[in-house]
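All protein chains but one are shown at their positions in the complex.
Which chain is which? They are A, B, C, D, E, F and G, in the order written, and residues in each are numbered from 1.
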């Protein structure tokens, strides 16, 4: 049962980001990593956001994944109030192809890092969280290695089909 | 006396930004606008930052000027906790020429605007604050018009020297 | 009646920008701020544009909102002839995703600031104008605080739906 | 005598641009094209700028060269009030390497073109003005062809030195 | 009859650019400026391209308009073999939004200018050619002034409709 | 003794990167996290690089920090052969301000994430590694919280000095 | 028969790139250059990728063409383990228009070059491979010259159609 207490928190500024951020959740599910998902807007509910970050570690979370777009402040602000690693997902908006989101998340000042993944790469954020956990969990690490072996097999199969 | 209670707050993430942000202060001084200057780091003192923004209006401030560089979250975060207009100054860092700072400040989501000025344009931030105040203060507006007339005279004098 | 004299001017280079700039107008309407909307093209009617800016303050406007795209000169040119705060909205054109519009508006020289909002952020331009007015109008400020509280409630409701 | 009445106008926002824009003047002098140089700031003396553009053709100018940096509005605004060809020189500022200047000048809307040259290319602006004039002046065209032949000879001499 | 000998040459790398470059031709037609249009590819028919540029002036052309995309070499190469002013139109390709085309055209080295217009601005290229011709043709200049007055009237009418 | 077996590997393409990447090492030292540093060039010693990544986990490493510039392949290639989290530091080269390094590191395909920090942010890479470890080590987490409290105190002290 | 042993290897990270990379194959077929195509993912099958590059020359290949997108490491990694020339094709992904792919491929460090072609230019990669082979094969060079003559004829025919 305690197993199912979430150890990864997935947060985003609006539920409209969910179809997008869901990819992070799916990756965690593939590895049976319990997570929670929530709307925690840096700009619309700053006090709750600060509170979420401040309490994340004591609530048992090991990693926080935060998706945001444009002047994307959520990942960095959470990183400033939690000692946990925060993974930032640059969500692309209608204009500028996510370049604004990327720079707003990755260019953090000395002292407060955010682990940034590619523009729109919610799935990779989930997989990065798994890696962080797996470094301290041999069984999970074995599953990650299996996952990587699977990626290889799929790529090899694609090669075989192409060569035929 | 009440005249000297600050009505503009100038904040920045570190005192190392002061030589830079001082230009905003100088512009306010030219117009005898009382201001305060403070270090309020979004990433190093988030609770104080939230508090500063939350109390800005009740403390009598009419405008907040915030300078920040890189993943520049200070202006946007302050804007999320104050109803006052927040002016953001993109401070250029060692790399990327302030493009990261600019996008992190200007690309705010719907609902929470930041009035952004040019990369490194602390002086213009001060002048923009004066304009905001002058719109409701005829004497100050007259001084701004005078200031603009002076800019013109200086430009004209330059033209005369060049034509000679 | 005097209440309905416009205190915010919304201007744009062509009526084809209206569907876009209308978002600024809607934001002002939500706060019952009287405004006017006009086509004032910097490049097609420069004399009228100069005239509009020059007379804006004496006509009772407190803020000017100007939307423009590409080599977007309207906000900056208006700022050069009025002592009022000018809010610039970078309108994205077919190519370059509004980056040209943004830089043409925000990178103003020392002495003549433009309060720039995000690419395409007409609604935020309206809200920024409300903030500027609200700094000198306690009732309006209270409404802005209410508006911000509403944003929070909506975001919280979204979080609840997501957590379910 | 009438020969010496200027037929090219070189304008810039400040006399601090003169060392830079002087390269345009030098190019014109090499071709004995009479010119005038003036400070005409779009943002600091907008009425004079409009007036300069409006009267340029009747005063006998055939081409206007305008240098400007950042949110560079001078070339485009002049083009809006004169039927003459306007050549824009993007002056690079301290940050962004002139990309803001370039986009602010070249991305003009349909109806009002500016003939834009490279970032910092004041000399080429002068040579472009000569070409425009030379298209209607056989003697000047012959000199431009000579100039081009000289460029070739110099390049060939460089090649010889290198091959030795 | 001599009237109809073309004085503007519109060239492009492929006839697939014609629907696009046709806007330049239309602008010239509005001003009854005789022109020719041709496919002159810098990369696929370099000798013909060099020949076209070399003979342009003696054939009676006064201006050359060249549209090109990507590594766009046509305008600059033509400028290197003709003393005439060359107007470059950056044609946007499938990727990069014409930024490659723009830089490839505008960033010419000292000695060989290209008069560059906005990304995709074929119509403005035509209008710029008209301005170059009009500087030496009073009747044409009067038509350009009329054209500009028309632009103003249309903009004013749009303003009226909006204000209603 | 086992305490001193390295649990973080810091790798770079050349020892000339060491003065730069040393900041990551210093951050780890502040938290008494044992690390190793090595030159593992993706492009000059690809087999050793693959070998380093493949054996990283079994050798007891929990996190790998990799710095690289330009077409920066080291972080991503290591991530492809280890199940451990890999932190990528974009090293800025002489041109392009590290934008090439950043994109080469952060834009990883689905399946193989790299935790990217800011351009040149070697110190933050070290701190991010500490956070990853601290999520599973209460004592280390307490030290990170202390570190964050210190950052705050320093920022507050700066504010006091500025306010004086 | 030996004639049909492949001398160009076309590789890509996934068979989903085949419709795209097929253009390289088609160009080779037009010149009767025998080639092979395979899926060799740098990130999903790094050992096989290293192996592919290491054995490419001994297997008789003369050129390797590698297509990749985003943090595109395949071309550069292959170049690090083969002495053969490697041609890199930047494949554009959903965001950033291939700029990340281009920089990840072209910005290789001293010692390990990749011959990079335009974003999405798989066909040109094939033609570049033909040129490399043709430099040592007079018959193939004659065919390339014929191909170039054909390009010219097609362009000329387009010109004729346009002039009509």
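Heads up, the rule we're going with is that a contact is a pair of C-beta atoms (placed from the backbone, for glycine too) under 8 Å apart; a residue touches a chain by one contact, two chains touch by 3 or more.
In this text, all values refer to a predicted model and were calculated from it rather than measured experimentally.
Across the whole complex, the hidden chain's contacts among the shown chains comprise D, E, F, G.
Interface note: of E:22, E:107 or E:156, the residue touching the hidden chain in the full complex is E:107. Among F:7, F:24 or F:37, only F:37 touches the chain that is left out of the view.
Touching residues on subunit F toward the chain that is not drawn are 13-15, 18, 36-41, 44-45, 48, 70-71, 94-97.
In the full complex, subunit E contacts the hidden chain through residues 13, 42-44, 46-47, 50, 69-73, 76-77, 79-81, 93, 96, 99-100, 103-109, 111-112, 114. For subunit G, the list of residues touching the undisplayed chain reads 57, 62-63, 80, 83-85, 87, 102, 106-119, 121, 123-125, 127-128, 131-132, 134-136, 141, 144-145, 148, 151.
By definition in this document, only the chains that are shown with their structure count from here on.
Within the list B-D, E-G or A-B, F-G finds its counterpart interface, over half of the contact pairs alike by residue number, in A-B. The geometric centre of subunit E is 52 Å away from that of subunit F, both derived from CA atoms.
Distance from the subunit C centre to the subunit E centre is 35 Å, each centre being the mean of its Cα atoms.
Shared interface positions of subunit D, defined as residues touching 2 or more other chains, are 13, 44, 70-71, 80, 96, 106-109, 111-112, 114. Pairs of chains meeting the touch criterion: A-B, A-C, A-F, A-G, B-C, B-D, B-F, C-D, C-E, D-E, E-G, F-G.
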